[in-house]
Every structure is written in structure tokens, then in C-alpha cells.
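All protein chains but one are shown at their positions in the complex.
For subunit A:
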Amino acid sequence: MYTVKIENVSKSYRKFQALHHIDLQIEKGLYGLLGPNGAGKSTLMNIISTILTWDEGRISVYGYDLKKDSHKVRELLGYLPQHFQAPGQFTGEEFLHYVASMKGMNNRQKRTIEVQRLLEQVNLTEHTHKKIKGYSGGMKRRLGIAQALIGQPKLIILDEPTAGLDPSERIRFRNVMERLGKEYTIILSTHILSDIETSCEHVGVINKGELLYQGETEKLASLAEGTVWEISVPISHYDEVEQAYTVLSSRREQEQMVFHVLSKAEPKHRATCVKPTLEDGYMALINGVIT
């Protein structure tokens, strides 16, 4: 059962068309949205979050029409914008209280319990009474995640939630998401593929406003089957390889450079075909090596 259905959605900012006829179906669970900078991820997320309007197409969320029943959608929604800024004069706790009240939780006691729960969830209990302007970047980000999760929203949209988080916080975040993903629909965008690789069952890839792929995460990797090659050349040939192929990675082994490159056809250099990772699949897609 799809919880979010996006049919033929286009969006332009004045003359610039940011989304071209996007069709996307999302189920309960974690959904990863991938794409290079400027691809249109935030635009799409802002649309689903009721912030932006769009030009054509239909979107429904848990059966509600996003255009007509946006207030119903807001009741289900938790959203973390890419550039989250909270009024710095609040403490973390006060801010979450404020958000909770604006999300319709008018009972102060219940709100307190909810706020406490979320502060724990994002590991900010220690900083409950600290003014937000004194928070570090990662702490602010976590507070942003907390505000999105207030009120147990059924649809959680997180725009680059892990940007600025240290590794242990990222793991913590991933665990929380995996738990929530069992019940709710979570859409998250990121540039860190490992965030998605382990936890998201499904991904969508957007580039230049067009949807290039949607489906299971594993399949995205296998799409690149047969296009990822390992080349080993002397260090002196470095530039030559760089120019000839899309390089996915490189490492040095004594006097040799070992490259992973993308190529539809077998490279001229001595190469072995290797099993692609998620990242390889993504790169192959973005670079038009596969369609």
C-alpha cells in the first residue's frame, strides 16, 4: 500500500523548471531520495511538506489530496528542512514545547512527556536548558530532527538530516529511523549513501528535476552490473586514466594506482569487472552510463 503517491508532478520557479513530470510511489518504511546538488530533492520535499505549491500533477498522502486537504496532511507531517534554524533565545526544551503546542498538543503534561522523550531520542537531554544559540551545528541538527518527530507523525520528511552529525550520532539516528520506519513513512534525502544503504529499502534518484530511478536499494547497485571496472596502472598514468573514465575511487598499492572506473564498454587498459556498490549504481545513473 502506497502512503505517498506523486503523479506527474512538475514545478517551476519562474522560468526555471525544477521538477519534470515526477511519478513516485512511496510505501511505509524508509525511503531515500538521492540526487546531486540542485537536483530538486528539497523542492520535492517542500512540496510534500505543504510549503510549496506545484504547477501540475497530483499528490496524495495517506489518501488525502495534498492540494485540497493540506491541513489534514499537516496533521500527519513531521518535517526537517535542509536549513533549519530555531529562535536562538529559546532553550531546546522551550523550543520543542513551542513546536509541540503548534502541532496541536495543548495538554501541557502530555507535551512535557513528549518533549522529554524526544530530547532523549536525539541525545540532547544534557542540553535541555541551554539556549539554542549556544548549540553546536550537530546539536541544532538533532534538535531539528526532534521537532520533526514531535507528535508521532505518520509521514516524516527529513532533508539531509545527517549533515553535520558525528559518526556515533549518525548511528544513533539510523537506529531511531529504522525503528520508526516499521510504522511510519519516512522520506529522507542525503548525500551520504551509507546512511541509505543499510536502512532504506527503497530509493529514488533525481537528477536535474527528472526521476531516474525508483525501486529497491539493492537493485540500484545491481543496475551498474558490468559497468564498474578495476584498473591497475603505474602512478605515472594517473592523469591519463582520470581523463579517460569516470573515476569512482582510487587507491595506491605500492607503485601502482588501483582505480574503480565507470565504463559501458570494457576499458582499453587491463581491467577486471567488479561487483558494483550502491554508490557505483548511483554514479552510473547520474553519469548516464546506464539508463
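Rule of thumb we're sticking to: contacts are C-beta pairs under 8 Å (C-beta built on N, C-alpha and C of every residue); 3 or more make two chains touch, one makes a residue touch a chain; residues count from 1.
Criterion: contacts and distances are computed from a predicted model.
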item: Complex member absent from the view - protein name from UniProt, among "Fe-S cluster assembly protein SufD", "Acyl carrier protein", "Cytochrome c oxidase subunit 1" or "ABC transporter permease"; value: "ABC transporter permease"
item: Options A:94, A:178 or A:225, residue touching the unrepresented chain; value: A:94
item: Residue of A:21, A:74, A:170 or A:237 touching the missing chain in the full complex; value: A:74
item: Those residues of subunit A which, in the complete complex, touch the missing chain; value: 49-51, 53, 70-71, 74-75, 77, 79, 81, 83-87, 89-90, 94, 97-99, 101-104, 106, 147
